[in-house]
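Worksheet for the structure shown next.
A protein chain is absent from this complex, but the other protein chains hold their places.
What follows is subunit A.
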Amino acid sequence: MTAEASRGAEAPPELVQLLTPEGERVEHPDYDIDLTPEEVRSLYRDLVLVRSIDLEAVALQRQGELGIWASLLGQEAAQIGSGRALTDADMAFPTYREHGVAWCRDVDPVKLLGLFRGVNHGGWDPKEHNFHLYTIVIGSQTLHAVGYAMGIQRDDAAAATLVYFGDGATSQGDVNESFIWASVFNAPIVFFCQNNQWAISEPLEKQTRIPLYRRASGFGFPGVRVDGNDVFACLAVTRKALEAARTGQGPTLIEAFTYRMGAHTTTDDPTRYRVASELEAWKLKDPIERVKAYLFKNELADQAFFDALDAEADQLGADLRRRCLAMPDPQPLDIFDHVYREPHSLIDEERAQFAAYLEGFEK
């Protein structure tokens, strides 16, 4: 059987959508959401502000102030929708692109920049925000998230874990192991896969022959594909999955079908591997524009709201730039800090030797 023939035998993937790209509210039999105008405006504000943070970070990288940046452009709805579904007691495990989720977890955006500026490897306390550090090796965090969820189980706590990864990560052994562990231990976890269609230069076809959400059934738990550019649907689907996890119903795989509108990172050049028309087609499904259209059509916000938000976004970007440049550089002896928590003779010896060596230059 050819790949085409086997694919043709499958039912077409179903996409949970509650807000069309044109800003029309649509119903779904399994998922609904009842948002006040204030809540819709708040989600819109989140989307706009995280895009502003992202654009500022790209600019900082272009000007040499960051070594690299992984842009979330196009994935704002997937991140804000899922991130706003979390309760304070829930725990989230990000990749290195979840700037929008970090925003939802009240991580100061400037703390995201430390890693990319090279002043540290991770600048916030995960326990303070219930938001783990960025994990760079693809998929490793899925196992940490399942282990954490097993801890929640043992604590008998009313909480769940939400773990992020991409389409490329679904090929990793760790991600598949995490599915198995979550399933056999019925762990309170939601797997949130942002399928942005590209793993650097490799298209989805290099990772899978079936829609990713269908993988879940083989592991023994439900999978659902949601319009990843629809913040309402991402919120509704994640909320339901997290509640199922908290109430002992086990894991869910959510595939947020979205698009990486920018480069993989600022070192990448997408023009080498994808056509411009693809991006143009996805721009019509922009996650922010559809909420704006919805607000306008339903007269939930006036021009003054949009103007004020634009000003807030500009201010946030400017403030981020100022605080990025003011971030202190680490000191040479900081290299030896936090490698171990308990005294370690080799680290102590090397620190002392290096300190003496540095002092030699000062004399």
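By definition in this document, a contact is a pair of C-beta atoms (placed from the backbone, for glycine too) under 8 Å apart; a residue touches a chain by one contact, two chains touch by 3 or more; residues count from 1.
Keep this in mind: contacts and distances are computed from a predicted model.
Of the names listed as "Assimilatory nitrite reductase (NAD(P)H) small subunit", "Branched-chain amino acid ABC transporter permease", "3-methyl-2-oxobutanoate dehydrogenase (2-methylpropanoyl-transferring)" or "NADH-quinone oxidoreductase subunit K", the one that matches the UniProt record for the absent chain is "3-methyl-2-oxobutanoate dehydrogenase (2-methylpropanoyl-transferring)".
For the chain left out of this panel, the touching residue among A:32, A:106 or A:125 is A:125. The chain omitted from view is touched by exactly one of A:33, A:149 or A:162, namely A:149. The chain not shown here touches subunit A at positions 120-128, 132-133, 135, 137, 140, 142-155, 173-174, 177-178, 180-181, 184, 337-342, 344-347, 349.
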